[in-house]
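Down below is the structure, laid out as structure tokens.
One protein chain is absent from this view; the other protein chains keep their places.
== chain A ==
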Amino acid sequence: MSGFWSICLSQFEQELPPQQFNTWIKPLRLEGEDNLAEGLRLLAPNGFILKWVKERYLSRIEELAHSHFSAPVAISLGIGGGRTAVAVARPTAPAAAPAEIPAAAPRIMAPAPAAAPAPAPAARRNNGPQSSYEKTRLIPGFTFDNLVVGKANDLARAAAMQVAQNPGVSYNPLFIYGGVGLGKTHIIHAIGNAILQADPDKVVRYVHAEDYYSDVVRAYQQKSFDVFKRYYKSLDVLLVDDVQFFNGKNRTQEEFFFVFNALTEAKKQIIITCDTYPKDINGLDDRLVTRFDWGLTVQIEPPETEMRVAILKKKAEAEGVALDDEVAFFIAKHLRSNVRELEGALKKVLAYSLFHGREIALDLAKDALKDVIGAFNRQITVENIQKTVAEYYKIKVADLYSKKRTRAIARPRQVAMWLAKDLTPHSYPMIGDAFGGRDHTTVLHAVRTIDTLRAKDNELNHDLHVLLQVLKG
């Protein structure tokens, strides 16, 4: 490393807390020391770090340069590759498994250490902005290979694979329904990718119902319904995601009705996903509901705990991290309703482990997930505090805003005020109001009293500790 920059680095290392140094200074690169006349060039890995450095550290760097070279030196800023940020680099980088799940969708773009990704269709992308693969709108990371199978999606997967092997022949349409975040989108993309892999000449198109609606609107505005119809009728396989979005959109439903008829008559495959059973879709034309039932309707259910554990382990494996059962179980137990949130939780645990340089273990997972698991972080209100304090001291909430001044009431009231000051951003006058319209000086007095008392009164200190724990969850 060059002379000045290494001096600069060690200077910042002394001046800044290590976390700040690692985040903002360490990822920088300095160029141009060999040709000072041209000025120095400071490269940051991205615009955000660049901006931060410019607004907070550049003047200091200029100062150091001035004293090092005994003359002012021009320093320009730019974005440049090289090393990326160090602090949390690895987990976020390949952790790119897309948000729809349920399995460990390994990335193709980023070098995913483990897990061999889906081959054929993916290989053909990146050939310019609109390669033929890209026109399908398929997500290459969603394949049957990385779909975690369990009781919850067994049937849907079997049907989907059969359709993928014989498009247009077995079940038409294939209608997959289930709650959000259970992997419908993964399966529908997997079908498209499998069909293309078997026959690259097939014209496959994935469309989210909202985008289909936008297409209809555009065709309407541009009076180009002919082009629109011709395009959709030319497809071999049409994959429509989240068809419940057609709710109440009559023109869209009408257009879709014609496309549906044309494609099924020509023995072209249609696959549809939805959040409910066809008959339960709100605002959907009866003739569409009837047609959705022509083929096969399969359900995806929420995954049971073992399956969620398996999903987590597969996802972690795709990131090149081994997750032990205990940790996977902890995450799976706390995020039950859908698979998507499991992914957010896992990302957080990995990021946390890297930032703190700690092994992934149960304790770490608990710490890491405090921000993610909502129950740990309920919004704390003054009412909430009053209720909790009253219960704790076995008095009535009404006593807290009454005029009573006996110690058995006054002390809990002061405790509640102290907690309100500590746990909410409310002003003293507002807190006073919430306690029966008391003056803000009363609140100030309460806060000071408790602050003084807690230093010498163990019992009070214990009360506060317990109450804080309860309120913070």
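Going forward, a residue touches a chain if its C-beta (ideal position, glycine included) is under 8 Å from a C-beta of that chain, and two chains touch if they have at least 3 such contacts; residues count from 1.
Everything below uses one rule, namely that contacts and distances are computed from a predicted model.
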item: Protein name (UniProt record) of the chain left out of view, among "DnaA regulatory inactivator Hda", "tRNA N6-adenosine threonylcarbamoyltransferase", "Gingipain domain-containing protein" or "Transketolase"; value: "DnaA regulatory inactivator Hda"
item: Residue in contact with the excluded chain [from A:E31, A:E341, A:D399 or A:D463]; value: A:E341
item: Among A:G150, A:G181, A:P278 or A:G295, residue touching the chain not depicted; value: A:G181
item: Chain not shown: contacting residue from A:Q165, A:S234, A:T305 or A:S427; value: A:S427
item: Residue among A:I139, A:A219, A:I281 or A:I360 touching the omitted chain; value: A:I139
item: Residues in chain A touching the chain absent from view; value: 17, 19-20, 22-24, 27, 45-49, 51-52, 55-56, 84-85, 87-89, 92-96, 98-101, 107, 109-110, 125-126, 129, 134, 137, 139-141, 179-181, 208, 210-211, 242, 245, 275, 335, 337-338, 340-341, 343-344, 347-348, 351-352, 355-356, 370-375, 377-379, 425-430, 440, 444
